[in-house]
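All protein chains but one are shown in place.
Chains: A and B, in written order; residue numbering restarts at 1 for each.
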Amino acid sequence: MSEREQILGRIREALRVAAPKPGLLSGPGQRVPAHEKRPTDFSPWLPAVGDSFEERAALFAKNSAELKTDFQLVANRDELQTKLLALAHAEGWKKIATHAGELTNYAFAALGLPVVQTGGRYKMDELESSDAGITECDALVAQTGSVVLSTRSAGGRALSVLPPHHVVLARRDQLLRDLPAAFTALKQRYGSSYPSMMCLITGPSRTGDIERILVLGAHGPKKLTIFCM
Amino acid sequence: MSTVAETFKETARRMTRDLRHRSWIQNALGKYYIGRDEKKARFQNWQEARQAAAEIKWDAVNHLDKYLEQFVSKIEARGTKVFWASTGQQACDYIVNVAKKHRVRSIVKSKAMTGEEIHLAQALEKSGVEVVETDLGEYIVQLREEAPYHIVFPAMHLTRHEISDLFNKKLGSAPTDSPEELTMIARRTLRKKYCAADMGISGANFAVAETGMISLTTNEGNGRLSTSLPRIHVALIGIEKVLPTLDDLALFLPMLATAGAAQAVSCYNTFIAGPRQEREPDGPDEFHVVLLDNGRTRLLADAEQRDTLHCIRCGACLNVCPIYKNIGGHTYGTTYMGPIGSVLTPHLRGLTEWKHLSFASSLCGACTETCPVKIDLHHHLLQNRRNAIRCKSPWWEKLIFKGFVILMNYPLLYRLGVKFGWLGQKFHWLIKGTKLDPVYAWTQSRELPPLARNSFKDYWRRKQS
Partner (left out) sequence: MVKVLERLGHQVEYPEEFTCCGQPAFNSGYWDEARAVAEKVLAMYRSAEIIVGVSGSCGAMMMTFYKELFHGTPLEAEAKAHAAKVWEFSDFLVTKLGVTDVGAKFPAKVTFHDGCHGLREVGLKKQPRALLAKVQGLELVEMDAAESCCGFGGTFSVKFPMISTAMGEVKCDSALKTNADYIVSCDSSCLMHIQGLADRQKKPLRTMHLAEVLAKQ
């Protein structure tokens, strides 16, 4: 019998005795009784989010400030171009990395800098020495100030995490309200064939491992900038 | 040679007297409490969320065979190699062999408590492979050659000066007292390791059955880098980590972060479905998932304590435990410390040797109160005690409690006993606090209250007449 069969066998044997469901234990500590059907709608219990775009954008901005993410709403492509150029100039970018996409194509053309494309196979040390990685995304999440992306929407796995500055180009209609909505969107988009990696990014890389003091840029990008058009 | 229990008591004696350690940990956790309460308050209903999380985990664990099979079939369909390991040794052997087969020379490891549990790093190093921990806290304790202090914050017990000295000694870096600079030193060193490593090892916080994915949480991005750059990725996962659907993550990710680290949600929550796909520009060519039993099916069979397997390893119970706060993480001498460790370890490693952890608790219940998936932790400690006594009880203790029953069930004897105690107390001062004192365990550090001349029973009798 294979190890798999042995383990599954032990599991089935163990499960022949039922364990009590949580919430069926009565007592003063039990404030919430068991639900009849297993819960699937978490939005009523998670942090509240407004319905309009303005409310969502305001919440995203508030969360970003807390996370030290640079979140900017831009009206159109011209404004995006201006802001990108300003950023590149301020940060002193010499080389950037990006992937092919509607917004990213526009961005790297606008910047006119040497570029590493992660479309096909690329050289890792080229990516490693880039000053910034510019990607698109699958969604933004207002509730948590997060970016949702995948290997397909953001040019592979390393682009969004190796360069020290990650820039995300998003569209207004990608700003979703909460985490349940984000997972629904991923299922809708990729349900038939998932990419090998998807990720929920919330702020620049950070650690509190030294004396519980917050330091940004532990291993991933030290800076995260999001332009939402 | 002292037993595990004796070592525990010795170390606890030393640690509880260390006032510097006491105030250091109080301080560190103080910040956590404030942050945690603030993030909990953002939930519209934290208690409902807890109940839902508990029910979902109940569903997952009580249908474990079904969900495991679903998870494996989906993830294998995308080219993942799945290995089922009944024991830690089997898991180690498999991973060592994968490394050998692919001529792996260096490995970058993202934090995995299962890895600590089976001593994976040691097994790989013995086979001649370099293993580098990439989580900053784990990297620090790896350099110090000591065990993690906490399951989420491995280096919580160290000051910046100690870390600076460590880096100076082991990495040759200039001393500094800036946490930022220290982090950058680690970043620069580890970056080279990521780029050069042949294999990346990770754990997983959840194994999503519906879509056949693992969910990996980090704040530093070390999980992303360890699983993106090397050509082989191995994920070591306890079989109980299963979660039924992808949507469940919308509840579990914020709860894990809030309870464990006082954050709304962790920085990087990565969902890996398989190795690099044909049209993807990067990612590992091979992805292996090692499913680890190592005693978990034994715990599953204990229906009374089965909910221990609901644990999402958030560390919240450690953070509120007054025992943990006073003795520190290393004193436990186990992979898993704090309340969850005390409940779990006897099941994974044997009741006889590890029962003392279940007795080393005042059963305050703060752990159960804080657990995001409502594990009945402190009641399990009581059950472990009962099981330990049923297995083997010290003869003198059994005698004492038999005496207890007699004294309590015969009121006349009880009253005599109390009067005797009152009289005895008059002479107690002669031997109080010395080794002759029968209640030395109390009087070594505390005074005893004087027994009243008239007990409540005497009062009541007088009142009736």
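Brief remarks follow.
Operating definition for what follows: contacts are C-beta pairs under 8 Å (C-beta built on N, C-alpha and C of every residue); 3 or more make two chains touch, one makes a residue touch a chain.
Quick caveat: nothing in here was measured; it's all calculated off a predicted structure.
The chain omitted from view is touched by exactly one of B:100, B:161, B:298 or B:386, namely B:386. In the complete complex, the hidden chain is touched by one of B:147, B:195, B:363 or B:431, namely B:363. Although one chain is not shown, part of chain B still touches it, namely residues 9, 12-13, 16-17, 22, 26, 322-323, 326-327, 359-366, 368-369, 379, 382, 385-390, 393, 397-398, 401-402, 404-405, 407-409, 411, 414, 439, 441-442, 444-449, 457, 460-461, 463.
Simple rule for what comes next: only the chains that are shown with their structure count from here on.
Each chain gets one centre point, the mean of its Cα atoms, and the points for chain A and chain B are 28 Å apart.
In the complex of the two chains, the chain A residues touching chain B come out as 2-4, 6-8, 10-15, 17-19, 21-23, 25, 29, 31-35, 38-40, 42, 44-48, 63, 99, 118-122, 124-125, 128, 144-146, 151-152, 155-158, 160-162, 178-180, 182-184, 186-187, 194-213, 215, 217-221. Interface residues of chain B, counted against chain A in their complex, comprise 28, 31-32, 42-52, 54-56, 58-59, 61-65, 68-69, 78, 83-86, 90, 134-137, 140, 153-156, 158-160, 163, 179-180, 182-184, 186-187, 190-191, 194-195, 211, 213, 219-222, 224-225, 227-229, 239, 246-247, 249-251, 253-254, 261, 264-277, 280-283, 287, 291, 293, 297, 300-301, 303-304, 306-307, 365, 368-369, 374, 376.
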